[in-house]
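Provided herewith is a single structure, encoded as structure tokens, for subsequent inquiry.
Note that this complex is displayed minus one protein chain, with the remaining chains in position.
Per-chain numbering from 1; labels A, B and C assigned in written order.
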Amino acid sequence: MKECCAVVGIYAPGKDVAVLTYFALYALQHRGQESSGIAVSNGKNIECYKEMGLVSQVFTQEILQRLKGHIAIGHNRYSTSGTSKIHNAQPVILKTHLGTIALAHNGNLINYEHLKKMLLERGLTFATSSDSEVIAKLFALSEADTLEEKISSIMGELRGAYSITMCTPNELIGFRDPLGIRPLCIGKINGGWVISSESCALNTIGAEFIKEIPPGEGVIISQDGLKSFAGRKLKQESLCIFEYIYFARPDSLLNNRSIYSARYNMGRKLAKEWPVEADAVMAIPDSAVPAAMGFSYESGLTYIEGLIKNRYIARTFIQPEDHLRKLGIKLKFNLVVENIKNKKLVVIDDSIVRGNTTKAIVKLLKEAGAKEVHIRITSPPMQHPCFLGVDTATYGELIAANKNISEIADFIGADSLGYLSLEGLMEATGYNREKFCAACFNGEYPLLFDEKIE
Amino acid sequence: MKECCAVVGIYAPGKDVAVLTYFALYALQHRGQESSGIAVSNGKNIECYKEMGLVSQVFTQEILQRLKGHIAIGHNRYSTSGTSKIHNAQPVILKTHLGTIALAHNGNLINYEHLKKMLLERGLTFATSSDSEVIAKLFALSEADTLEEKISSIMGELRGAYSITMCTPNELIGFRDPLGIRPLCIGKINGGWVISSESCALNTIGAEFIKEIPPGEGVIISQDGLKSFAGRKLKQESLCIFEYIYFARPDSLLNNRSIYSARYNMGRKLAKEWPVEADAVMAIPDSAVPAAMGFSYESGLTYIEGLIKNRYIARTFIQPEDHLRKLGIKLKFNLVVENIKNKKLVVIDDSIVRGNTTKAIVKLLKEAGAKEVHIRITSPPMQHPCFLGVDTATYGELIAANKNISEIADFIGADSLGYLSLEGLMEATGYNREKFCAACFNGEYPLLFDEKIE
Amino acid sequence: MKECCAVVGIYAPGKDVAVLTYFALYALQHRGQESSGIAVSNGKNIECYKEMGLVSQVFTQEILQRLKGHIAIGHNRYSTSGTSKIHNAQPVILKTHLGTIALAHNGNLINYEHLKKMLLERGLTFATSSDSEVIAKLFALSEADTLEEKISSIMGELRGAYSITMCTPNELIGFRDPLGIRPLCIGKINGGWVISSESCALNTIGAEFIKEIPPGEGVIISQDGLKSFAGRKLKQESLCIFEYIYFARPDSLLNNRSIYSARYNMGRKLAKEWPVEADAVMAIPDSAVPAAMGFSYESGLTYIEGLIKNRYIARTFIQPEDHLRKLGIKLKFNLVVENIKNKKLVVIDDSIVRGNTTKAIVKLLKEAGAKEVHIRITSPPMQHPCFLGVDTATYGELIAANKNISEIADFIGADSLGYLSLEGLMEATGYNREKFCAACFNGEYPLLFDEKIE
Partner (left out) sequence: MKECCAVVGIYAPGKDVAVLTYFALYALQHRGQESSGIAVSNGKNIECYKEMGLVSQVFTQEILQRLKGHIAIGHNRYSTSGTSKIHNAQPVILKTHLGTIALAHNGNLINYEHLKKMLLERGLTFATSSDSEVIAKLFALSEADTLEEKISSIMGELRGAYSITMCTPNELIGFRDPLGIRPLCIGKINGGWVISSESCALNTIGAEFIKEIPPGEGVIISQDGLKSFAGRKLKQESLCIFEYIYFARPDSLLNNRSIYSARYNMGRKLAKEWPVEADAVMAIPDSAVPAAMGFSYESGLTYIEGLIKNRYIARTFIQPEDHLRKLGIKLKFNLVVENIKNKKLVVIDDSIVRGNTTKAIVKLLKEAGAKEVHIRITSPPMQHPCFLGVDTATYGELIAANKNISEIADFIGADSLGYLSLEGLMEATGYNREKFCAACFNGEYPLLFDEKIE
């Protein structure tokens, strides 16, 4: 599963905003590892540096020192296999009649092709294939008078997910789509403001969490301080439920609760919904660990470590010889044989997409001597593809769209298989179905393409 | 003096157009050493590679092999000191409603700021600060029906110098501004066509020279063959006279005569206009060598080598210590002392801008024992700045705008100084004043900003 | 604390030995992150590639494909701050009268300066400052007849820690110092042999663990198969106890027991030696996690996650501004506030060197609301520096060499502090004091400089 992107924005005259943005992006590395970029305004010009790689690989002290100013925005881009290229890295920088602007985007426009076609027909040209360029161009084309009105106006045209940080030479702007599909929050740092995809980044750089930016709203920060504005509103909210299940960092807050506790609750619910007699419970690290602890607490089964994530993780692109083809799982995990051998195990994971990884893990555990392997998943069967930016899979590839649970259990070789119910999942978050997009589970996509946003 | 850029375009199905473009750009390296780029269309997509450096440094066999297709355009960018950046390298690639286009530009728009402002006000955005992006955007905005009409239409808006090669997925286009300020010619290669800034590149890759593209005209090459079209016409022509004096390669043809013979003639005219008793005549290499030979022929003075250009020239950015500050000239030239010592010398150069280089050379020759140094320049005094892309200098810096000839001779330390007359220069080319822009000598700029082009 | 290095050797005609070595080094990445190198012999020449960076950063498919042959050795070098340079990267390649040899070394010679001085005085020269070059040169100088005798002979001269893999054009050699300070084991892969610092690498590449190479012994693998030989023997053994505490991967075996179970046992012993009333027990990840689980099991206290290691760890060299100076710990860990707040916590760590990190963690936990923080360390007070390659600290820097336990508790701000006894530590490994070097705890260094090895 591909992860989302991270966006950051900092307005802090007198501080080294590039360095602050660097550490915020570092804290949000889990949301994107393909490329990273920072743009800084000194009130006149906006300088930008972006490159392929992890935050810590992209930036050096020397590069950060060249990025001087009082406003910065930053971006981490998620990793993809093939077509990822440096010219799609963000932030996007464009000269407009309002001066230079920089824009960083987390999300996915579902009417990207439509908007691009419309703009091309008006004679506009595009330098990239990123939807961020479409958003920036709509902004520049808007004939509304104020920044707020311009942003409200483009919210009327955009469909899909967007949590955006943007800067003009003298203003920092953050706004979020009317469905609130991706998170975006705001914090205060001594003498300045921080906008971030997740609250954990505020914590890292010593900023105080203020609030999440509500769906369809935005903020403009300038020398006049912070000004909130209502853009476009919808009755429903649609925060992506996978932020709870997998994407967000465990120590981030969403809707005022920690991701960690939600995941712990998922494990507790799973234990109630899918009890099983076993010797111990373990997790597929990292995201399922809190749920395994919750399962242990609720079921009374001992929590053990059966697989330990490698201390130094770095993706390898080397293709092994045939007889090594199955070493994929072994490269990621250390196997604690004595905790597995002759044990009946409950194994918690966050999701099953195609089923191949789970199958390989079951095989590994059985080969290490596990007597029974009972798979428990902290989410419902994933039966529908995502059109809002999560690169899950097509219908044909999603195992739960093509097999029933017992067939899946057979395929992966598990002695039993249990998925958390959608109700259980919602309860674990403390909120109900109206709050979330759970389209990958129930097929109820939050917005049709031709719906109007008022 | 900064040099112009080079543009190339090749339409040759079945041939390796990237490699052909590479060698054409290699032959045109003298027109630009800062960056180089090639864009290739395979009929669907246009792939582009551009990087800072010389042609031979930018491209490897591996890179060229990735650039597969039947149409290519290429560009060498001239070298500047500071603000040159990779994102201003060319060709420019843009997605438009006509599909992706690539564009390479040699020249300079004098109404760039005006056009950019107008486009920004219409809500358009810019990713670079190159005038090539302005041209590409005007093209995409044109509502004319055909390619020819679109190009004619933007010719009505552009003011200044532009020799352009451009491609759409299936067409190669070349056109030249109505004044014909920069050269552009067309040739035929077995089964295809070549467009090039200078004819020497045709020669290098084995193409046959067909003709120069006349000012204000263009060509479109597609599977239907080559189609010429008249864009916009003006009564005057204004080929930059410095192409003859300095820019173009000696083996290129302009107006059907070789640059070499024009320079040789300049030397002959100089000998008639400014005879002097001396022992020998020498040149400041490279561009003044043919003129020195012409001077020798006409005057009967022996031609000698006093300064030899270093075999391996590569710009150095290392700042020497104070006592080495004057080694600039020494790094460029080898001094042949026995040809200089105790000699009365005529020394030919192509121009004097600020006078500092000439002064340093006179000093070097005198220190090597020259009894007399008589400077002869193959062009008139440069009294006016260029607004069409040649980075000469401001009025304040141009020595001939501030001193008379005798003062200049004093300043540079020469025993005598003679500039070729404008008439002599014209005669050396075989054409008269109507053919050229000689604004740097006579202040007669070819086109006012507010003139209309019909 | 700096980590050791990793060495690998593979003899496997018909297999892609470079790729196998790559994955073995990948599995041993925890033993060194500064540089990585692989040398491969094809029977005639030895080709080597080494570079700064992680295994996955250093090697590409293309580089590995160029390394063709039937024997390979590999090396990961530990990370240091400043003077680390590419020319100290390993393997070392040298041409000798026996042909080219490659050598990779994990360990530290204590008589390096003495040996180097002796060789310099004989007129030899050195290209690096690594002790590997000294070892290779002694080998080349040896006048003994056979490989075994040559190695025995240099064992008589070397003092200190060395686990070495080495190859000649047709032989793979592995040997270990008479004290057995660093581990080295041997495995069998279909049709070939593998030598590795730790058994986990055998597991990763599908090799079968055969045995550890005993201290002072070696193996030579050639087309005649594997031949073991006794080099030099000592009565004592001195495996570095920190392999158990911190260095080795939890799923590696040492002395036939898993590191994981030894660490789990350390936690159980700690709970017995230093019981405390508390609400929960947590670990400083990663190495202390098994001990925290053992402590939980023995004490009955709930095991919780209070700090979670960041999913994407990559060292940063960016210096934050003053007010961010303390963010070091925050960059490494995610804080699970709800598990900490209002809790009396037992916190397990593997060691305290200077005390600063522990102090920062206690502060972080208290600021997050911990009512009490009881630090429990899975090793005794570290009171003596290591001279065998572990970059701990000087006497002056080691907090336990300068303060008693109650003073240390005060310094770090803990409510109580308990160190595991040396006896407890030994018992946790299943072996007694004769087996280990525990000099950093008890000052009993295994070998004086002037002792003879027979």
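Here, a residue touches a chain if its C-beta (ideal position, glycine included) is under 8 Å from a C-beta of that chain, and two chains touch if they have at least 3 such contacts.
Being a predicted model, the structure only gives us computed values, none of them experimental.
For the chain that does not appear, the touching partners among the shown chains are B, C.
Per the touch definition above, the residue from B:123, B:250 or B:275 contacting the chain not shown is B:250. In the complete complex, the hidden chain is touched by one of C:124, C:234, C:329 or C:401, namely C:124.
Screening B:11, B:59 or B:419 against the full complex identifies B:59 as the residue touching the chain left out. Within the full complex, the residue among B:89, B:155, B:266 or B:289 touching the omitted chain is B:289.
For the chain missing from the display, the contacting residue among B:13, B:43 or B:206 is B:206, taking the whole complex into account. In the full complex, the hidden chain is touched by chain C at residues 93-97, 120-121, 123-127, 129, 136-137, 140-143. Counting over the whole complex, chain B has residues 15-16, 19-20, 22-23, 26-27, 29-30, 33, 54-57, 59-61, 64, 190, 200, 203-206, 249-251, 258, 260-261, 286, 289-290, 293, 303-305, 308, 310-321, 323-324, 327, 330-331, 334-339 touching the chain that is not drawn.
In this section, only the chains that are shown with their structure count from here on.
Taken together, chain A and chain B share no touching chain.
Taking each chain's centre as the mean of its C-alpha atoms, the one that lies farthest from the centre of chain C is B. A straight line joining the Cα centres of chain A and chain B is 52 Å long.
One simple way to say how far apart two chains are is to compare their mean CA positions; for chain A and chain C this gives 36 Å.
Rounded to whole angstrom, the centroid-to-centroid distance between chain B and chain C, based on C-alpha atoms, equals 63 Å. For chain C, the set of residues touching two or more other chains is empty.
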